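Encoded as C-alpha cells, the structure appears first; notes follow it.
For this depiction, one protein chain was excluded, whereas all remaining protein chains were kept in their positions.
Up next is chain A:
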Amino acid sequence: MRRDPAGDVGRSQEMDETVAEFFRRTILKIPITEMMTVLKAWDFLSENHLQTVNFRQRKESLVQDLVLLCEEKRASLNDAALLDIIYTQFHRHQKVWDVFQMSRRPGEDIDLFDMEQFKSSFKKILQRALKNVTVSFRDTEENAVWIRIAWGTQYRKPNQYKPVYVVYYSQTPYAFVASSLLKSNLPLLGQALTVASKHHQIVKMDLRSRYLDSLKAIVFKQYNQNFETHNSTTPLQERSLGLDINMDSRIIHENRVEKERIQRVTQEIFGDYPQPRLEFAQYKLETKFKSDLNRGILAEREEPLRCLVKFSSPHLLEALKSLAPAGIADAPLSPLLTCIPNKGMNYFKIRDK
C-alpha cells in the first residue's frame, strides 16, 4: 500500500475495513467504459484527483488505486452509498421495480411540500424503529428523490450489499421501490414514506417491471406521447426484400380490406406511439370451468379452477401490438391484454362475477 510514513500521525481515523471493502466492491461493479462518467457524476473525486490515476491499467489495479484515493480523501460510508445510488441510476434495469400509491384522507390539507423536511422525517422514522439503518438521498429532476436504505437489525450493522431503493416523485402520490428480498421491512418502509410525505395510506399496485421509465409513463399517463423507450423497436412491417411489397403492381394483396381493418383497429387501441416497456403480464384465474361440449368431469366441479397464465416478452406491449398485423391473432385483441397501460396493471386476478 502506498502510504507516507510521516503522514500516519495525521491519520487518526483510517477508513473502516468494511467501508473500504464496500468501496472496492461498488467501484468494481462499474464497467470500465462507464467509469469516468459515473465518477464525474459522483463528484467526490475532483478532476485533479482523477488525473493522478491511470485509467488504462487492468481493472483490479485501477479499482485498488481508486479505493486508496478515496481513503486519502476520507470518504465516508455516506459517500460510498451515494456512489451506489449513482451506479444504480445508471443500471436501473437490473432491478425489478414495484409501484406504490399513497393517498390522503378526503379533505385533508396539503401543505407545500418541503423536500428537506421529508428527508429528515423519513430518516428519523426509520432510525427510531431500527437502530441500525443507513439512509442516503440523491435529488433528481422532476422533484424526485432517490432513497437508498441498507437494513440492519437491533444487533447487526446494516447490510450494505442488499439495499432497497425508493424513487419518490414528490409532486405525485407515487413511489417506485426496487424489490428487496427482505419482505419483513416493507411495512416499515411504507409507514416511513407515508408519514414523511404527509399521506394517510399506502397501497401496492399490481404493476411491476424492470423499466422504471416505462412504469413512470404508465402511472403518470404519459405513454401516449412520443417517449423514450430503452430499446427503440421498429414496428413490425413486412420486410421489404428489395422490392417495396406495397408498391409493386405485380403483387396483389387479396386481403387488403381485412388488412386495412386490422391496421386501423390496432392503431385505435395501441396508438401510433412506442409502447411502454413491460416484460410480463400475469393472470391468476379462479373461475369455474366453462364448456360448450358434453359435460365432462371438469364441468361438474363446483369449486373454481385455479390457473396461472403468464405472458412474457422482452417488450410485451409491442409484441401484443404486432400480433394482429402479423396474422397470429384476431383483431381486436382481448381487453384483458389491451387494458394494461390504461389500468396501470400487469398482474390480474380474475374471478367469476
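Operating definition for what follows: contacts are C-beta pairs under 8 Å (C-beta built on N, C-alpha and C of every residue); 3 or more make two chains touch, one makes a residue touch a chain; residues count from 1.
One rule holds in what follows: contacts and distances are computed from a predicted model.
The hidden chain: which UniProt name fits, "Transcription and mRNA export factor ENY2", "Centromere protein M", "Calcineurin B homologous protein 3" or "Cell cycle control protein"?
Cross-referencing UniProt, the chain left out corresponds to "Centromere protein M".
Which of these, A:40, A:253 or A:349, touches the one chain of the complex that we don't see?
Final answer for the missing-chain contact: A:253.
List the chain A residues touching the unshown chain?
241-243, 248, 250-255, 257-259, 327-328
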